[in-house]
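Here the complex is missing a single protein chain, while all its other protein chains stay put.
Presenting chain A:
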Amino acid sequence: MNWIDIGHIDDIPERGARLVKTHAGCVAVFRTASDEVFAASDRCPHKGGPLSEGIVHGNKVTCPLHNWVFSLETGEAQGADEGVIATYPIRVDGGRLFLDITELAARSAA
């Protein structure tokens, strides 16, 4: 594990997201109404919509371009749509957000 401090949970609006730029592409960091935090690829597999700009409801996000809905827990598209977004380990410690960049770093190396 390679945890990097990327900011404070309060930097993300409730039921919203912020972006983290990485060598492996943009990662969206989501905060739900119950203050759970998830990290996933910002790119919708459908037409590349920015998921960090989607509406966050429950533990799901809706892509702003064509309303694909993804589970933030599994990364899987919901309903009739088929697709999956990469999800990344993230934890909250004393309000600080730590993103595990092991996989992200591995990807950039590949």
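As a working rule, contacts are C-beta pairs under 8 Å (C-beta built on N, C-alpha and C of every residue); 3 or more make two chains touch, one makes a residue touch a chain; residues count from 1.
Here is the rule we use: contacts and distances are computed from a predicted model.
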Task: From "Sarcosine oxidase subunit alpha", "YeeE/YedE family protein", "BFD-like (2Fe-2S)-binding region protein" or "RNA polymerase sigma-70 factor (Sigma-E family)", the hidden chain's UniProt protein name - done: "BFD-like (2Fe-2S)-binding region protein"
Task: Full-complex contact with the absent chain, from A:20, A:40 or A:85 - done: A:20
- [ ] Could you list which residues of chain A touch the chain missing from the display?
- [x] 4, 6-7, 11-16, 18-23, 26, 29, 33-34, 47-50, 53-58, 60, 62, 64-65, 67, 69, 99, 101, 104-105
